[in-house]
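The block underneath contains the structure these notes are about, expressed in structure tokens.
What you see is the complex with one protein chain gone and the rest in place.
Moving on to chain A:
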Amino acid sequence: MSTVILLTLTGLGLAALYFLVASGLSLVFGLADVLNFAHGLFLGVGAYATWWAAGNLPGAGSDGLGFLVAVAFGVLAGSAVAVLVELVLIRPLYSRTIEQVLVTVGLSLAGVALLQATWGADARPFPRPEWTRDVTSVLGAQVPNAGLLLIVAAAVVLGALLAFLRFTRYGLIIRAGVENREMVTALGIDVRKAFTLVFAIGGAAAALAGALGSVYFGTVSPGQGGSLLIFAFIVVVIGGMGSVVGSAYAAVAVGLLQQFVNYYGTSGLGDLCVVGLLAVVLLLRPQGLAGKVAHA
């Protein structure tokens, strides 16, 4: 029983990580039709900026309030880079899908190379609060606190995103834009501002995933954004482009499936099953679990 609980909670921790990356990716694709392969870079920037801040930024540190400051710095850095990428590289290329893919793939590769050139290719130990190294007993299962932290963070981000989409003017514009971007402009709204905003939000969420993911794994490395991005894309497709709630459901399904199959089957079989789940969803429900609607 305790094994099932442990697998469920670690699976949910993994799901939380996928959701943090996928939610922004999904909104960006749903609203702006941009398949952003550079999204993993925002995660890397968030992780490295947090790591750097913990050691160098006045007021920041690896524990207590200092760690919160370091994470906040990382999130801001990821968000700022996302906004810069949207304004400088993506904006001139809206509706030019092939060029967008080429630019974002190129940027992703260049970003990883830049991180490697600056801080080396090897994984580095990540400064993290002592309590995140401990475990908490949940119904007999010893669950890593870092995993629980990811779950709580993802739940808070999900709630905040839903509240933003439901109760704010820009949330309304984003929900409408996901359905019919052209009609939003035909109502006199400059939808490009909403594009920048979803990049900022997506970048912030990915950067948070980078920081908390590094807490979970205990290390930070230049390539970790890329490997998480693959599963985030799968989550976005299964959940439905543009749907935050769909991404949440899909992340949970993917995280749990991966964790249980990897444990009870052969290591690596879980990843294969996730691809199988993707194929089944595409065959039976090509629009994903929630379709192309940004549900609030």
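Here is the rule we go by: a residue touches a chain if its C-beta (ideal position, glycine included) is under 8 Å from a C-beta of that chain, and two chains touch if they have at least 3 such contacts; residues count from 1.
Heads up, the rule we're going with is that contacts and distances are computed from a predicted model.
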Leaving aside the chains on screen, match the unshown one to its UniProt name from "Amino acid/amide ABC transporter ATP-binding protein 2, HAAT family", "Electron transfer flavoprotein subunit beta", "Chemotaxis protein CheW" or "Cation acetate symporter".
"Amino acid/amide ABC transporter ATP-binding protein 2, HAAT family"
Out of A:Ser2, A:Thr118, A:Gln142 or A:Asn180, which is the one that touches the chain we can't see?
A:Asn180
Candidate in contact with the missing chain, chosen from A:Leu6, A:Leu31, A:Leu161 or A:Ile189:
A:Ile189
Which residues does chain A use to touch the chain missing from this display?
95-96, 172-173, 175-176, 179-180, 182-191, 293-295
